[in-house]
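Apart from one protein chain that is not included, each protein chain of the complex appears where it belongs.
Chain lettering (A, B and C) follows the sequence in which the chains are written, and residue indices restart at 1 in each chain.
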Amino acid sequence: MLIVMEQDSSPEQLEAVCARIRAMGFTPHPIPGAHRTAIGITGNAGPLDPREFVVLPGVKEAIAVSRPYKLVSRETHPEASVVEVGGVKVGAGHFAVIAGPCSVESRAQILEAARAARRAGAHMLRGGAFKPRTSPYAFQGLGREGLELLAEARAETGLPVVTEALDLRSLEQVLTFADCVQIGARNMQNFALLREVGRARKPVLLKRGMSATIEELLMAAEYVLSEGNREVILCERGVRTFANHARNTLDVAAVPAIRRLSHLPVLVDPSHAAGVRHLVGPLALAGVAAGADGLLVEIHPQPEQALSDGPQALRPPDFEALMRQVAAVRQALVA
Amino acid sequence: MLIVMEQDSSPEQLEAVCARIRAMGFTPHPIPGAHRTAIGITGNAGPLDPREFVVLPGVKEAIAVSRPYKLVSRETHPEASVVEVGGVKVGAGHFAVIAGPCSVESRAQILEAARAARRAGAHMLRGGAFKPRTSPYAFQGLGREGLELLAEARAETGLPVVTEALDLRSLEQVLTFADCVQIGARNMQNFALLREVGRARKPVLLKRGMSATIEELLMAAEYVLSEGNREVILCERGVRTFANHARNTLDVAAVPAIRRLSHLPVLVDPSHAAGVRHLVGPLALAGVAAGADGLLVEIHPQPEQALSDGPQALRPPDFEALMRQVAAVRQALVA
Amino acid sequence: MLIVMEQDSSPEQLEAVCARIRAMGFTPHPIPGAHRTAIGITGNAGPLDPREFVVLPGVKEAIAVSRPYKLVSRETHPEASVVEVGGVKVGAGHFAVIAGPCSVESRAQILEAARAARRAGAHMLRGGAFKPRTSPYAFQGLGREGLELLAEARAETGLPVVTEALDLRSLEQVLTFADCVQIGARNMQNFALLREVGRARKPVLLKRGMSATIEELLMAAEYVLSEGNREVILCERGVRTFANHARNTLDVAAVPAIRRLSHLPVLVDPSHAAGVRHLVGPLALAGVAAGADGLLVEIHPQPEQALSDGPQALRPPDFEALMRQVAAVRQALVA
Partner (left out) sequence: MLIVMEQDSSPEQLEAVCARIRAMGFTPHPIPGAHRTAIGITGNAGPLDPREFVVLPGVKEAIAVSRPYKLVSRETHPEASVVEVGGVKVGAGHFAVIAGPCSVESRAQILEAARAARRAGAHMLRGGAFKPRTSPYAFQGLGREGLELLAEARAETGLPVVTEALDLRSLEQVLTFADCVQIGARNMQNFALLREVGRARKPVLLKRGMSATIEELLMAAEYVLSEGNREVILCERGVRTFANHARNTLDVAAVPAIRRLSHLPVLVDPSHAAGVRHLVGPLALAGVAAGADGLLVEIHPQPEQALSDGPQALRPPDFEALMRQVAAVRQALVA
């Protein structure tokens, strides 16, 4: 923490700030300057709230200098982590594509989608059994039946299953059936849910909230790790901005930015960022080129029949074509 | 729903779109224009997803024209609603101020805060017993003990108590002790929680999410009403933007905008929007002037000792001064 | 400037950073901490670019601590400034309302608008002769003829005239006719234009850019003051966010935030923030309650005939009613 005093602050105000710092158990380091004095603080184990100091008389600004996360940080864990989901590795050079429909809708649909995912070379199957819907009147998912259908699709195709838990009740069921628990963007700061998956022994796919900073995403992951579960995969899925040509604005810079700060793997979800099919391919390739450890892509055997998000789902042949391009771009990067 | 065809779309494409609309059980109404043709859709009970049509060949755009909410809408309920919390009315001309500390920290602190709130003329007491914190290492609230202290403060001052529930577990306890359940910004789309408070017989204070549109806020309220609980108070608390001079950007236009669309009362929370004490007063007065039905204000007997959000808490004398200004502005509006 | 070293940075890297600081002519102040070392910099007259240091090996972060503006700052000029426009004072307790149509459209229209403004108690007349329009096909203003009509309206009503200059060519004409030159949001960082009005002897009304920070707005004003013109009035007119219920999101907190940082007066423009008539009144009152030194309001004798922005223009009777409420709120604040 660095505290900057007002130009016209008095020596008494400076001393009062130093006294307060000492009272908190830390050490103040005054740095006199030409126009004003700054005070460095040392001795604190964790981060301090800058606003604690801004409200003291004579203080102009207080600036945090240490990061609030620990377990997710590259400083404490310099090597990239590998997370393993049902035998599939993600991170540290291991690239994984998770594909499937937005929602599990029927036995035929999920099996057909799983086969298409497998055929195109995807590594895991996604599909929602519990759906977070903006409207209480919209389709809310098949629930437990959806989980059973996912398990059946896994049995047939061998693809590990990733599916979302919305709350403590659905989490219990998801943990029984799935290989990886997805925490959606709307739940990124549902701390009770984060703690609970932190106590589970299953990998977690944690999506960035719609207006979360990178730091907040990492702090949400820190909740999971702090409970003992280190198997966390992060996912950039677009943020909310004024721009209206896509559903969300895919923030590709988040991928290299997270990689620098954290050892956890990072995926990109081009489908929710795009919102419409014709943008999914370009965004997927952009995510790969920016260095993502994998993709989360919505596909549907018949998008026009989908009960949710059909317009952003790729058809199987388009997904196969995309997978070929993804592989080519991946190779271009290492060449 | 209005569908706009591409300029160079063919008559066959137009017919295919109409056929799809009929297959969905609705009626297409082609509107030929100078440059292009549009198709109106009628017969649908609820809203349609525009993207269903955008993906059809020859379609340029599809535009939703009906609102997705019903129970919260002024169209179905033209008069402003009054919500009653422990005998205090909010809405339709009834103005209420809810004041108290961010967190309940100790018996002495909450009693002193409650007395200060009462003395200044506040109508209800707030205070968090369960705290949603960005960091797992930060103070998480006193839990049940905090609820008991709130009840004690209510017993002494007569002020009804508003406090936040974070999840289904804490909700049960909050329902036992509090007069009104707060659903925080981070939980605005925690649909399991919304449904559960919808089944409760207690008023709900629902805060707008950090990047939620007005429509999403109203849809979140619709979840509560659709379960049978019509006692919902909305709260604008600032949204996340690029602006960095306040913690969040208070969107005062949300107050008159919500009032036009919905019959539910709307409060303003200047404290979380401001993030620092010196902005709280101006934002509170701006909210009142924009027509808010009340305020949610953080106060603390000794802000510099606060365990959370001390820098944005008003001291009792400042809160008293603010309450006098609030009353004067309220009177100015009706004069 | 404060530089924060990586945890695992070497003593050599620390010394290299200090050497670079000395090479720039400044003094480094290393502050060793438990986990990492920080370096304060003193001796620099103006602000440094943090990124200069971030790129050095072993540096984790570099944080600016001094403000880049001088002449507009309250630190160098603690008393609030009063700007005088054709005899009307703005700032330091002097409240002024500038009213008139978006564009000057005809002799009858501007005279009628000016009389309505005068009658309702406005202090100055606004009206665009040169219009910045998103489309090249939209009405671009009457140009010089519009300026002459404004001068005629001033002669009849006695109201000083505020009108926008778009470029160096229109500026010359505006300076001849108007009492105050408006620099619009789109031109807030048109530095050539800012320098030129800085050399003029007329007051300037500078509107905040659509996504400008407070600091950028103050730096734009600094351009004007640095050329010798200290008569600058700032104006908050809403910023661009994801929110779609108003044309722009009025950032009322900007008013008290600017007041703390700068001595210049600040107005609020509720009309461009609202975009629709029914939001103008609440936003105007919110701006006044937040402490604005005045308002910039669009009025039109017959909004449905307006050539631009008719939907956000108030009709004369509504403006009169608003002016009464504004006066009442102003009195409430000082009571």
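General observations
Methods note: a residue touches a chain if its C-beta (ideal position, glycine included) is under 8 Å from a C-beta of that chain, and two chains touch if they have at least 3 such contacts.
In this text the structure is predicted, and so the values were computed from the model without any measurement.
Between the chain not shown and the residues A:9, A:211 or A:229, the one that touches is A:211.
Checked against the full complex, the one of C:81, C:109 or C:187 touching the unshown chain is C:187. Remark: the residues of chain A touching the chain excluded from display are 211, 213-214, 239, 241-246, 249-257, 260, 273-274, 278-279, 282-283, 285-291, 325, 328-329, 331-333, 335. Contacts to the hidden chain, counted on chain C, fall at residues 46-47, 49, 51-52, 54-56, 68-69, 132-137, 166-170, 186-187, 189-193, 195, 210-211, 216, 219, 222-223, 226-227, 240, 275-277, 303-304, 310-312.
Counting over the whole complex, chain B has residues 2, 4, 6-8, 29, 31-36, 38, 40, 42-45, 61, 63, 65-66, 75, 240-242 touching the chain that is not drawn.
We take it that only the chains that are shown with their structure count from here on.
Mean C-alpha position of chain A lies 25 Å from that of chain B. Inter-chain spacing, taken between the CA centroids of chain A and chain C, is 38 Å.
Averaging C-alpha coordinates per chain places the centre of chain B 30 Å away from that of chain C.
In chain C, 241-242 are the positions where the chain touches two or more neighbouring chains simultaneously.
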